[in-house]
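Below is the structure I would like to discuss, written out as structure tokens.
Missing here: one protein chain of the complex. Every other protein chain is in place.
This part shows chain A:
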Amino acid sequence: MTKLTFLNARLVDPETDEIAVGGLVVEDGRITKRLPKDAPRLTSGRVIDCHLKYLAPGIVDLGVKVCEPGERHKESYRSAGLAAATGGITTMVTRPDTEPAIDSPETLEFVTRRANEVAPVNVLPMAALTKGREGREMTEIGFLMDAGAVAFTDCDRVVTDTKVFSRALTYARSLGALVVAHPQDPGLSKGAAATSGKFASLRGLPSVSPMAERMALDRDIALIEMTGARYHADQITCARALPALERAKANGLDVTAGTSIHHLTLNALDIADYRTFFKLKPPLRDEQDRLAVAEAVRSGLIDIISSMHTPQDEESKRLPFEEAASGAVALETLLPAAMRLYHAGLIQLPTIWRALSLNPAKRLGLDSGRLTIGSPADLVLFDPDAPFLMDRATLCSKSRNTPFDGARMQGKVLATYVAGTCVYERT
């Protein structure tokens, strides 16, 4: 039996919404005891004095893209796993938008095997909802669940045919499968590289109204009302989509929503002179939208914050803005970026962890993401105040397309534990 004791920590507890000084006892990878402040130093096993730094549940990141199979040069399970451990992420929920898409039990098994061999953190794969993510025929949802798929999504490809989508939702419902969708009206958002408004017009960029997000969410909610499926919207990024989400939840539909850390901490003006590392999907919104979404996370209307980690190599980004690929890496910057919300006084730490750990774990039916006795000792020890200058050359990810390059940030991960085993320690 291995025993590990954390003492003298500020415990960030998303369930009680409190921060308390105390300690934790971990035995055989699970939390077995909460210790009060000034608990006597135990003798058996390893003891870690946290020196009043913050100890929180490890982050459960819903929507990470690892580029296996197909584009291992952009990100492998090894590099993504290291990046996750460095960033305090203890569970990566991976996306199936690879090349080819993860849409069969065979591909899923390959991915799971690769992940278990080389990644130091937990990896839970999502699978495609339709074959080839083409929106025509549903995948083998049952077999894929047996093989370990925790959710089903076509990622940024919207299933436009409502007949296909409603059938997939109905079938998914019978198996209790979670469907993750990307609410974005494909017609309105076609070819868009930015959010419509003064900035996009001045820069001459093809743009899309945030209304495209609300329209697609409205459609999806109607289909959920019809089919009763379990539904999660991957990224809600604008104020206009929030009332629809609120109504759906009030009506008792099994609907949750997430947002990306970038949409919570950056806005369209950050694109400045066509900086392609800021090209995301959906595009960055204006400041009012950013604040509305942050408030929705605080109030709990938006349940989950994700990194939406999307590795892109230099060649895909060193292009004119319209031609450049979308997406940003974020495994290692998720926590410090989230600290911007805390330091700005927008959201308190336990609430941030509700969105980073507790809610995603709950939504996927995991017992991690909390500090409850009996739950896995997936933990992150961090200092929310430690300042640093972000240098993308230091990232573990194979792709280094972070919009925070050169940014002043606060919040460093000191150590990451997965089932009581230290997978990262700051030296």
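Just so it is clear, a residue touches a chain if its C-beta (ideal position, glycine included) is under 8 Å from a C-beta of that chain, and two chains touch if they have at least 3 such contacts; residues count from 1.
FYI, contacts and distances are computed from a predicted model.
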Among "Glycerol operon regulatory protein", "Succinate dehydrogenase iron-sulfur subunit", "Acyl carrier protein" or "Aspartate carbamoyltransferase", the UniProt name of the subunit that does not appear here: "Aspartate carbamoyltransferase"
Considering the complete complex, of A:200, A:236 or A:415, the missing chain is touched by A:200
Which one, A:143, A:274 or A:342, makes contact with the chain that was left out? A:274
Quickly run down the residues of chain A that touch the omitted chain. 196-207, 209, 273-274, 315, 318-323
